[in-house]
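In this view, the complex is presented without one of its protein chains, the others remaining in place.
Per-chain numbering from 1; labels A, B, C, D and E assigned in written order.
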Amino acid sequence: MPIVTIQITREGNKPGTTSVTAEEKAQLIEGVSHLLLDVLNKPLDATFVVIEEVDTENWGWGGLPLDAYRRQRRALKPG
Amino acid sequence: MPIVTIQITREGNKPGTTSVTAEEKAQLIEGVSHLLLDVLNKPLDATFVVIEEVDTENWGWGGLPLDAYRRQRRALKPG
Amino acid sequence: MPIVTIQITREGNKPGTTSVTAEEKAQLIEGVSHLLLDVLNKPLDATFVVIEEVDTENWGWGGLPLDAYRRQRRALKPG
Amino acid sequence: MPIVTIQITREGNKPGTTSVTAEEKAQLIEGVSHLLLDVLNKPLDATFVVIEEVDTENWGWGGLPLDAYRRQRRALKPG
Amino acid sequence: MPIVTIQITREGNKPGTTSVTAEEKAQLIEGVSHLLLDVLNKPLDATFVVIEEVDTENWGWGGLPLDAYRRQRRALKPG
Partner (left out) sequence: MPIVTIQITREGNKPGTTSVTAEEKAQLIEGVSHLLLDVLNKPLDATFVVIEEVDTENWGWGGLPLDAYRRQRRALKPG
């Protein structure tokens, strides 16, 4: 009866995508359910997975909304 | 001061509905708030309830997205 | 596949108890699972319930830890 | 590595707004990240903040959906 | 910046253990962090994982506390 909650930003993660795709979500669900089977012997049908997509405006890191934080990190990187 | 979080899929649950209705949400809120009053003596206005609706594509069970899991279960059922 | 999370304080709720009892937890689990069956037609064995007990020191209300908030409310009550 | 989750209703909170603004979200993220730095010495870039906006229909208080609860409270207020 | 929350029961999962071991927890953390790297290109150090262990008395399934539910399932199994 494990419950796995995966919180990610609502955006594309690979070139050519603008959102997390249904295929990527299926891979996350499959991967984490098998991980719990492998590590803790949890049967596949005893595991629930919930994927929560969060707008980047609603995600904070480094005291800033995510987009601002990413710009700051790029600006600070030695070039 | 209890907090109750109810996570359900974003879909209709009764014939003729395509989503959880406002009336059904009100029944969930009323029912669970009274349960905490009855079992633990918590005053109604000390209880918060949050209903989170999750797209079926974002819900995993049995290592599969929910729609695929349901198809699999139907296919396996003895007839 | 609903998931219900019930967050309550780790303390007794009825005279003569100093914590939430196993019996009270069973009543919460039974009550909320049947509520989801009644309101949304969710089968009992598709519902997970998680009860999280939180120390009163870790619970805030009114800008104060819970015990301080309760003292403040009692002091403010007209007598 | 703190994680702060802020759940609020999806509505305007000041005159002239009909939703939480990006500016208000940025202030929440900044404020809470600095609070964890000041109180617990957590570096800003070790703190994640997630803001979850919840429809008022999905928020319960006093055994009622939020809008109904607010109407009830206004009606009960002595005038 | 994904956040993964894994909720499991506080009990041993393999013969000879009476709780989830530190080694098993490390495997869960490693596995799920690499999954997010593989599927969504998330850098390892942008992912937080939180494992929440829940007493079996606080976990409900099938309308019953977990231990009672397991006894019921065993009793119902055809032999």
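By definition in this document, contacts are C-beta pairs under 8 Å (C-beta built on N, C-alpha and C of every residue); 3 or more make two chains touch, one makes a residue touch a chain.
Note that the structure is a prediction, hence the values are computed from the model and not measured.
Participant: May I ask you to name the displayed chains that the omitted chain touches in the full complex?
Facilitator: Across the whole assembly, the hidden chain touches B, C, D, E.
Participant: Could you tell me which of B:M1, B:L35, B:I51 or B:L64 touches the chain that is not displayed?
Facilitator: Answering carefully, the residue with contact to the hidden chain is B:M1.
Participant: For subunit E, which residues reach the chain that was dropped from this view?
Facilitator: 4, 22, 25-26, 28-30, 32-34, 44-45, 47-53
Participant: Considering the whole complex, not just the chains shown, which residues of subunit B touch the missing one?
Facilitator: 1, 3, 48, 50
Participant: In the full complex, which residues of subunit C touch the absent chain?
Facilitator: 7, 54, 57-65, 68-69
The criterion applied here is as follows: only the chains that are shown with their structure count from here on.
Participant: Which of these pairs, D-E, A-C or A-B, matches B-D in more than half of the residue pairs in contact?
Facilitator: A-B
Participant: Whole-Å distance, subunit C centre to subunit E centre, using C-alpha means?
Facilitator: Chain centres of subunit C and subunit E, defined by C-alpha means, are spaced 23 Å apart.
Participant: Counting only Cα atoms for the centres, state how far subunit B is from subunit C in Å.
Facilitator: Subunit B and subunit C have C-alpha centres separated by 18 Å.
Participant: Hey, what residues on subunit B touch two or more of the other chains?
Facilitator: 4, 7, 28, 32, 59, 61
Participant: How are the chains arranged in terms of who touches whom: line, ring, star, complete or other?
Facilitator: Contact map by chain: other.
Participant: Dump the list of chain pairs that touch, please.
Facilitator: A-B, A-C, A-D, A-E, B-C, B-D, C-E, D-E
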